[in-house]
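One protein chain omitted, others in place.
A and B are the chain letters, set down in written order, and residue numbers restart from 1 in every chain.
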Amino acid sequence: MSEKGIKNFNKRIEAIEEILAAAAGGDFAAQIDIDMDAADLLTSVETGINLLIADLGEEVQESRKRADDLAEKLELIEKQRKAIEELSTPIIKIWDEVLVLPLIGALDTRRSQKLTESLLTEIALTQSKIAILDITGVPGVDSAVANHLLKTVSSVKLLGAHCVVTGIRPEVAQTIVHLGVDLSDVETLSNLSEGLKWAFRHLKLMAEARKS
Amino acid sequence: MLESNSIPILKLKEFLIVSIQTDLHDRMAEQLQYDILNRISETSAKGVLIDISALEMVDSFIGRTLADTAKMAATLDADIVIVGMNPAVAITLVELGLSLEGVYTALNLDEGYELLQKITTADGEDIQNPDSEDSVVEDMNEPGSD
Partner (left out) sequence: MNLVRIKEERDIVVARSAAKKIAQEMGFGLVDQTRISTAVSELARNIYLYAGQGEVHIEADCNPRSGLRITFTDQGPGIADIKLAMTDGWSSVKSMGKGLPGAARLSDHMEIQSELGKGTTVIIEKWLPE
């Protein structure tokens, strides 16, 4: 059976179907064999399909490459973020029963949760009575950051230890007051050395009370 | 897991010691509150140490019961110190929205005992104002003023 003027009609349609199915399945390599010497009505359709599939194949390949690149970059960013997170949250046991946490970098919910978790674990482990949170290196202290800090301080208190926040720069003090964040329940001091003095005075007071 | 319905309350000199070793269901927490208040009034205890280091979870009910017990004990002239809260419990409690304001806390029984001694001997003596600079109990996790 053949249409007028078209040779091997059924066979060629089958070939077209096969190629299209392959393309739909993601294989753009195959092309329709075209007999140029016996060009007829169907030949232009076949040529068109071949061109289309070749174009499509190129485009798909390119977008795959872009997706791979993107995934790779995202993975790299994630890796770096983790490395920075770990680097920037050391907990230093500066004295018997005194821990210092110098915070560097932005404080988002996720990071402050992780920080709180490691600080509390360390307090429980070392049975430290005082934790000094130094926020000198935290940029953009807004109400969200202040609330994260409040949560950390509250949970340290629940454990039975004391928390001091140091490194409050003048502009941070301004922002906090302007934003209406209530830090009155939190011991705040201007810098780390004041914080250490506070810690020692506090420990001494406790020791003296113990003696008497 | 201990399945008895009552948690033992031990007396040590002028203090009471409670160690919660089992997951508290609501009625048990209420019973404990009742028992502690009764023992305070029976023994005229000046303070109570509640060790919760074995508690894996403190929800709003247990948290409120503990805080209420502390307030009620205060009206019987006894102070309560909660001892040994787990880090995970503390974090969760704060996220839940409870910070147990007005409740004394300590890292362990030793610290809790010392704290109790300080606050109970300070009571009625020169330390009326916990915020005063040279007060011995300065900043010892004293309950907030509210």
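Keep in mind that, in the parts below, a contact is a pair of C-beta atoms (placed from the backbone, for glycine too) under 8 Å apart; a residue touches a chain by one contact, two chains touch by 3 or more.
Note that the structure is predicted; figures quoted are calculated from it, not measured.
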item	value
Sole contact to the chain not displayed, among B:42, B:95 or B:110	B:95
Residue numbers in chain B that touch the chain omitted from display	23, 25-27, 56-61, 64, 86-89, 91-93, 95-98
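The rule we apply is simple: only the chains that are shown with their structure count from here on.
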item	value
Averaged-CA centre spacing for the pair chain B and chain A, given as whole angstrom	40
Chain A residues touching chain B - in the complex, by the definition given at the top	113, 116-117, 120-121, 123-124, 127, 129, 151, 154-162, 185, 187, 202, 205-206, 208-210
Chain B - residues contacting chain A, complex	82-87, 89-91, 93-95, 99-100, 105-108, 111-112, 114, 118, 136, 138-141, 144
